[in-house]
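Okay, here's the structure, questions in a sec.
Removed: one protein chain of the complex. Kept in place: all other protein chains.
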């Protein structure tokens, strides 16, 4: 046990075997957590929110990532800005957590005042030699891709975000997420490492026994299966589903809706995967009865039968459907605590009680997110146990986790660990 | 102060002077706590529970020791099993804390299913090449001694547990603890290091001023006294008691009840001491009035006048009396927090409200345990104070603590510290 504690991070990365979960220390150690924040949350692009979090000029909201606090705001020219929430005088936080409306950014400590661009315009008692232009708020590299805001806290952000942008701008265009409305938001703190949160999201092996609500609309086989494990009846059903899926993809693509899987992982900094998936039952939406939750469809959508445009990143997952979207971001709080912030989006003009009911809109993913939180907590406790040793991923249902673990090690190596 | 923080554990062990309490760092430092867990809770035998915690086939209970979680269960052949509570797939906890009833061990994450022996019997989607026999639950070395379950988490458990077994199987036989019933259980978290908890238990120097309830049945002099400190009257009483004690021991031994002190400490891994002690007053039981709490005596006991068969381990203390037993285990939670779990045992057929009242059964040791928790907390705060320096043990009343501290250093040395 002691030798594990004292081994280097590099030795832990060496110890990872293909096809197996990560060595315990990579999930549990504080020094690895610091390295993870540095590599994956500072030097990679991360998803932190939406343009529609700040729909009007002067709207601002604060997002904390570890000890980093960012202000996302919409300036008077209707442009998004992302600046550090740290006064350039003595470091005070400018804004508190949560949304607000502002005309300028005024530090409450000594009234240093910044334009919404971050430019310092007022700093009394600093003397005539003081050069305000050296003390503008620090800005942050960001990209809005189809209305989803990605930031990179490093000065040299990975260029391969361009691929994500090219693919998703086109796929998200019909949903017009830039002009959607956040109808609901939840914060769930999972008692586990952020990588367990991501692993949990990348397989549906656990769905049948744990997600009764989601399984009404979700097709477990989308995430793989071992034909030999299935009964004859189940195998026939799976094959039937496979035919249906190929048919639909073809039809969607023919209709001008790109649907085929696109993935960027090994060999790349920016990890994403998108694919248009079938929704079961009535096929409209991930709701309790699989019909649309909102009568007003998203953006310029005219059809409810376009399935679920699914998008993964290394700190996010998203489902874009005809009537609404569900989008989750993952923010590590410590080696064993992770924030999952989930938002439900509808058309900006959709009215609660008229066009949609909140309960129908949110019930499936609220239940699913809570269930996943429990599972991640159980996993983390086990991984912390000295009796834990890496276990085998299913080659059929957990291949994506194996790939993620491999990518994780590769990216750590790329950053000198 | 800083130099203390940076000294090695070995230097702290060197600094311990015979006859004196341990250097502060051995009680307070996190690295020492890690070493303690490794040496005393991983590489020594520890007491973790009772056969009668799981009286029926299918009964299971979870015990956590640091980040290690164990399942103690009774299988269908009526045998005790102890397995690690860690799924061999992705590490998830199988069972939650506390008692439960099971027919198989099913992991809630992906339904991997184990027999009560730990054998993996179901793991879907793993492919035809997957060898289930390599993924049985890990088992734990354990011994039931008179119904008390001891485990050793190391693969090379100390052999000298055999002496404890030989002595205690005989002494415990009449009490038939294997077939007792747990009538009540408390968990007290003491705000101090586990060694302060043990030290507190090994002397009765503090009893007169702190344990009014216990002192009715307990004989303080059993733990030693300085005759010169006593008044003439008290000295006469102590000498009278000494004569009485010798008389009783002789009578008990003659009646076939081994009673003399047996101790294994210096030079041994497994530390224990047992001795049959007198109970004051009516002499039956450690209750508020010293009479038996349960009308139905334990096991095959036919007499109430056999005193208190006392048993210490390095993480436990026990009192076996004619009518009931009290058994406590000590589990460190952090350098400054320690769980004391206490159970009150009666005959398995004794019925609450008929054969015994819970209040009478438990009141003395509930009060005593709470009082001890307070004292341990006070001690720990003082030991953390930079003004603390090791103080002298009383050679009369605290010799057992001195011996324990010496054994502690010896065992740390034996494990390379």
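Going by the order they are written in, the chains are A and B; count residues from 1 in each one.
Following the convention adopted for this analysis, a contact is a pair of C-beta atoms (placed from the backbone, for glycine too) under 8 Å apart; a residue touches a chain by one contact, two chains touch by 3 or more.
Just so it is clear, the model here is predicted, and its values are computed rather than measured.
Only one of the listed residues, B:13, B:168 or B:383, touches the absent chain: B:383. Residue B:209 is the one among B:101, B:173 or B:209 that touches the chain missing from this view. For the options A:13, A:73 or A:87, the residue in contact with the chain missing from this view is A:87. Looking at subunit B, the residues touching the absent chain are 1-2, 5, 21, 199, 205-206, 209-210, 224-226, 228-229, 375, 378-379, 381-388, 391-397. Residues of subunit A in contact with the chain left out of this view: 34-35, 38, 42, 67-69, 84-93, 108-111, 124-128, 130, 135, 138, 153.
Here, only the chains that are shown with their structure count from here on.
Subunit A maps onto subunit B through a rotation of 120 degrees [Cα fit, steps of 5, range 0 to 180].
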